[in-house]
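Only one protein chain is missing from this complex, and each of the others stays in its spot.
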Amino acid sequence: MAHREFTPTHYHNTIGWHEPVLAIAPGDTVSTTTVDARGQDQHGERVAERGNPMTGPFYIEGAEPGDTLVVHFDKLYPNRDWGWTARAIAPNVLDPGFTTGIERNDQPLRWPIDLAAGTATQPDVLPGLVLPLSPMLGCFGVAPPRGQAISTATSSTHGGNMDYRGFVAGATVCLPVEAPGALFHLGDGHAVQGDGEIVGTGVEISFDATFSVELHKGKQIGWPRGENATHIFVAGNARPLDQCVQHATSELVRWLVEDYKLSALSAHALLGQCVEYDMGNVYDPAYTMVCKVAKSLLADLGVG
Amino acid sequence: MAHREFTPTHYHNTIGWHEPVLAIAPGDTVSTTTVDARGQDQHGERVAERGNPMTGPFYIEGAEPGDTLVVHFDKLYPNRDWGWTARAIAPNVLDPGFTTGIERNDQPLRWPIDLAAGTATQPDVLPGLVLPLSPMLGCFGVAPPRGQAISTATSSTHGGNMDYRGFVAGATVCLPVEAPGALFHLGDGHAVQGDGEIVGTGVEISFDATFSVELHKGKQIGWPRGENATHIFVAGNARPLDQCVQHATSELVRWLVEDYKLSALSAHALLGQCVEYDMGNVYDPAYTMVCKVAKSLLADLGVG
Amino acid sequence: MAHREFTPTHYHNTIGWHEPVLAIAPGDTVSTTTVDARGQDQHGERVAERGNPMTGPFYIEGAEPGDTLVVHFDKLYPNRDWGWTARAIAPNVLDPGFTTGIERNDQPLRWPIDLAAGTATQPDVLPGLVLPLSPMLGCFGVAPPRGQAISTATSSTHGGNMDYRGFVAGATVCLPVEAPGALFHLGDGHAVQGDGEIVGTGVEISFDATFSVELHKGKQIGWPRGENATHIFVAGNARPLDQCVQHATSELVRWLVEDYKLSALSAHALLGQCVEYDMGNVYDPAYTMVCKVAKSLLADLGVG
Partner (left out) sequence: MAHREFTPTHYHNTIGWHEPVLAIAPGDTVSTTTVDARGQDQHGERVAERGNPMTGPFYIEGAEPGDTLVVHFDKLYPNRDWGWTARAIAPNVLDPGFTTGIERNDQPLRWPIDLAAGTATQPDVLPGLVLPLSPMLGCFGVAPPRGQAISTATSSTHGGNMDYRGFVAGATVCLPVEAPGALFHLGDGHAVQGDGEIVGTGVEISFDATFSVELHKGKQIGWPRGENATHIFVAGNARPLDQCVQHATSELVRWLVEDYKLSALSAHALLGQCVEYDMGNVYDPAYTMVCKVAKSLLADLGVG
């Protein structure tokens, strides 16, 4: 149950079977930092290559293929007073041929962050708007199967760039272990983000991040699962969104039947009238859809 | 500003350029009834052909192609004490080849409804679960362009079978007029429904329905728009869901720029960090995604 | 076995349960004309509304829901000396945000047609190119189920705007009868067309068209089927193309098992190593994919 501090000195732009930066045990907590999507740290210095550079990977002792890694996000919070966003909704999120009237421009919009007040603003383009911070982790995951190293621009069964607004402090996520030690990576913090990350960015920023890990030995899952105060949920990552829906829904059915011991008919009937979906990333090569059900309903059914 | 009562005597299984059942004026309110998706009325009698039979169409005086019909849902509430649902999540919502373990069976599950308490239960399959009613209209729309008559199993620019949980009493919807008199149809009430209508049904039931109409002369819209206490929203209807996202997002950008007079850059930046998406139907030939933004944010920007 | 001449006096922009223009019997042959996609006839006169106006519908005596209509295309040939095309590949066929550098322009390109030589040219933009005519019918079909009237811009189980290069003289097509008399419509002739109709048009032109009909009483099919000198084939119409593949492949398996009496395993093994796909329309609301297998292989298996 150690609390480890880790200061990264290098970063990865893929999630893969990389040399671990730290070995930790189930039960341990790690406090570290992440850089923003362009590799800028808490001081605004460019310390990593752009494209969602990851802190890690962390080696979890005892983790083997066929296990499930459980990660609890204890703290996810910006550690500098500005973030940045892209300017225009991505063409793949708009009708083919839709003309935005916005110059394509690599120059981001700068968003001042008031860390004490917990707010973000963009006075030039959105005068009057004061958004409460809602810090979330855009990209994290474990080493994928077959020795793959997968770009942090995309996502799959191992996690990756899911950009789901529900990956916040207080949430717990489960990931399928494919490599010895699981090899957990994290990065791409957003101070604020709309559903879908439709401009291709949230308010991109460096984070202080604290997480704790557990291990479910011999427990196999197919897709990232999660839990928060109110719901259990599954993230499906693919294209098109229809396929994300299929992956996430199928995995939630399996979860309800295998772990909550609902009959198939009860699981289907419950989801039929009570399921909820949240949309994650629709910008990147793989999109994300989250399928979830309220824990209170499971409690009502006597299985929660 | 008349209040009209209308008792249907026949129903349509397409939304089209059908003979109107009643002519009403902008400002008028209509109280009527709808039958359930299998054509069963408040007495449980089969009075229409199965497949989302519609009440109407209602002819709105003065409505012409190029106008927008505004419909406010004053009341949408079940008028009998039971509903029904299908049993299993549809194959197209699950992974290809996923085996449900549920016998395919046309026999629906019966859900007792406590109209006074406002609850729905299914004691056999979901013992212990008591769901609050959340009555919503699964299918409604106006006559589509080019003289088409489109099955009430699907949806498009004219509305149709969108199965969005946000089409509740208190919501206002806007539809693009394509036929003289607009020709408004409605039906397919659900006492309760999960996102996506993933078993192919909500808790299907007959409704008492009251709605009021207005007309925006000369106002052209591309997709169904709506408004409720907290949000403005657009429904995009197509397949795959990615295309729904494109339609709904593009239409919301147009709305913000043309009607709220946001600059393109402000509209994009606002949606980028504040947009929300809700998933409608993912069962039928055309899926639905709703793109929305909070009215409070528009107020903060001085345009709400 | 009558040979009927029919000169159209009006046209439909939907395929639906319209008043028939002529009643014919199984075995009959009809010679008629079609106008181009903008409603221009053999004299270049605008005689119908733009958007694939259809000649027909023809009522086939004895055809009832649950039957299959068989149409043989005896002749499909341009009847004037020019056609026209759109100028640019449609945005939905190109990468999101791809910039064409071509001015959007409703002004079509005019293609001189040499009817005697059987060639088409576009000397201004494609100097030196002399394309052999390959006349095909872009849009045809029977009245769709449930009394629908479906725009000739799209396609479904009833046929419609499939824009498949294989719908040429000599081909036979089968369509599922849903309305009394089947109600066969045809139009949208192309002198030449690339796969996919990716600019949104072929070389659009008016046709002389001759077709013969037969009826398979009590034979139900799910999707348009066809046959030519070398192959049997099925057209699947939907979006995305993946779904077209699913529809067309499933229907071809059913055909091989139910009609050719192959075992399921033989049908799957045959298609696995010998199936071919042709791409139809990828421009319109519903796309088309054709799944086919060579008749010689069926003969080799003793079932052809």
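Order of writing sets the chain letters: A, B and C. Residues in each chain are counted from 1.
One rule holds for everything that comes next: a contact is a pair of C-beta atoms (placed from the backbone, for glycine too) under 8 Å apart; a residue touches a chain by one contact, two chains touch by 3 or more.
The structure presented is a predicted model; accordingly, all values stated were derived computationally and were not measured.
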Seminar exercise, completed: Touching the hidden chain, out of C:12, C:231 or C:247, is C:247
For this session: May I ask which residue of C:182, C:198, C:215 or C:232 touches the chain that does not appear here?
Result: C:198
Exercise. So that we can see where the missing chain sits, which residues of subunit B does it touch?
Worked result: 90-92, 94, 96-97, 240
Problem set entry | Interface residues of subunit A (partner: the chain not displayed) | 13-14, 16, 51, 145-151, 238-240, 243, 285
Exercise. Where does subunit C touch the missing chain, residue by residue?
Worked result: 85-89, 92-96, 98, 100-102, 109, 120, 122, 125-131, 192-196, 198-199, 201-203, 239-242, 245-247, 249-250, 253, 263-266, 268-277, 279, 282, 287, 289, 297, 300-302
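Criterion: only the chains that are shown with their structure count from here on.
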Problem set entry | Centre-most chain, if every chain is reduced to its averaged C-alpha atoms | B
Exercise. Roughly how many whole angstrom separate the Cα centroids of subunit A and subunit C?
Worked result: 47
Seminar exercise, completed: In subunit C, the residues touching two or more other chains are 240
